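Below is one structure, written out as structure tokens; the observations come after it.
Here the complex is missing one protein chain, while the rest keep their positions.
Coming up: chain A.
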Amino acid sequence: MGMLWFWIVAVMLAAYVVLDGFDLGVGAVMLLVAHTDEERKQAYQSIGPVWDGNEVWLLAAGGTLFFAFPLLYASAFSGFYMPLMIVLWLLILRGLSVELRGHVHDEMWHSFWDVVFTFSSGLLIIFFGAALANVIRGVPIGPDSYFYLSLWTNWRTGANPGILDWYTVLGGVLALLALSLHGSLYLALKTEGDLHDRCYALAKRLGPAVVIGCLVSIPATVIARPNSLANYEKHPAEFLAPVTVAICLVLLPILIHKGDELRAFLTSCALLIAMLCGAAAGLYPVLLPSTLGSQSDITMANALAGPHSLKVGLVWWSIGIVLAGIYFTTVYWLFRGKVSSYSDTYGH
């Protein structure tokens, strides 16, 4: 039962990264690729009907985590207090920028929200990347299962790290590169003309950067958490995840070069999923490792909620996710194709 809920939460988080990942990525690169007011409008329109639904995956995953692993939710959310509050403020600013930009016809109003949009999207990506790196590296969980992390200490990994150290900053940068690529590919799919060409040119330059970032992150992870390979040695089947990452990394630049936009975007999706699976497989059955010794790790065994809740949860969760799948298919289908094909009928 525990394993099932571990993978349910992991799948929901992966859905969040793949789906909200592209609209965050569009935000991060918007000022780089969209120069005129019209182009920026198209960038917003490309994510307009779907961004809010994409973000719901984060909330639903958070709620499911709370329900299935109350201890993990309690410990991690209070321990990561400061960065989570900053994430909340950034989510507020970003939601406002996407939705309020169009409310007033004024150039200053537009450029103000454009900058807020790019700034908040970019920072959110860096924070999410750093958060994942924190989970992989481990945090100083005490014997009472709680911890509190400063934003930074001495920028080194070890027993008493900060939220930000060389490893988690690397995680943030890698996330920014990967999701910027993801967002550029999505935006290229949804647009035409100059905007499309600039997205594509940016994707061509980001491709090799992502490859280098991934290659650097492997030895970095082994340094930051030496026993992160232990699981892989025990269960060689888990090597499937890093092998998939490697295949995607080879395919991605080739597909981008060939101009196969759709396959390139799908490969980027697969890359993100494989990276997350690799991280999750390396952790399992630990949910949050402690830097103060494995006896303080938060594991599936000590964090799992009671058996009755989990059994009932399986029923409603399955129903709910099928419904969500239907809603998402409907919305993505109705707003398929290039932005220009639906923007004229898109409005009152």
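Note that in this section a contact is a pair of C-beta atoms (placed from the backbone, for glycine too) under 8 Å apart; a residue touches a chain by one contact, two chains touch by 3 or more; residues count from 1.
Keep this in mind: contacts and distances are computed from a predicted model.
Write down which listed name, "Cytochrome bd-I ubiquinol oxidase subunit 1 apoprotein", "ABC-type quaternary amine transporter", "Molybdopterin-synthase adenylyltransferase MoeB" or "ATP-binding cassette domain-containing protein", is the UniProt protein name of the chain that is not shown.
"Cytochrome bd-I ubiquinol oxidase subunit 1 apoprotein"
Who touches the missing chain here, A:Tyr81, A:Trp155 or A:Phe239?
Candidates A:Tyr81, A:Trp155 or A:Phe239; residue touching the omitted chain: A:Tyr81.
Sort through A:Met1, A:Leu96 or A:Leu266 and give me the one touching the missing partner chain.
For the chain that is not drawn, the touching residue is A:Leu96.
Residues on chain A that touch the omitted chain in the whole complex?
So the residues of chain A touching the missing chain come out as 41, 44-45, 48-53, 55-56, 59-60, 62-64, 66-71, 73-82, 84-85, 88-89, 91-92, 95-96, 98-105, 145-148, 302, 305-309, 312-313, 316-317, 320-321, 323-324, 327-328, 330-331, 334, 343, 345-348.
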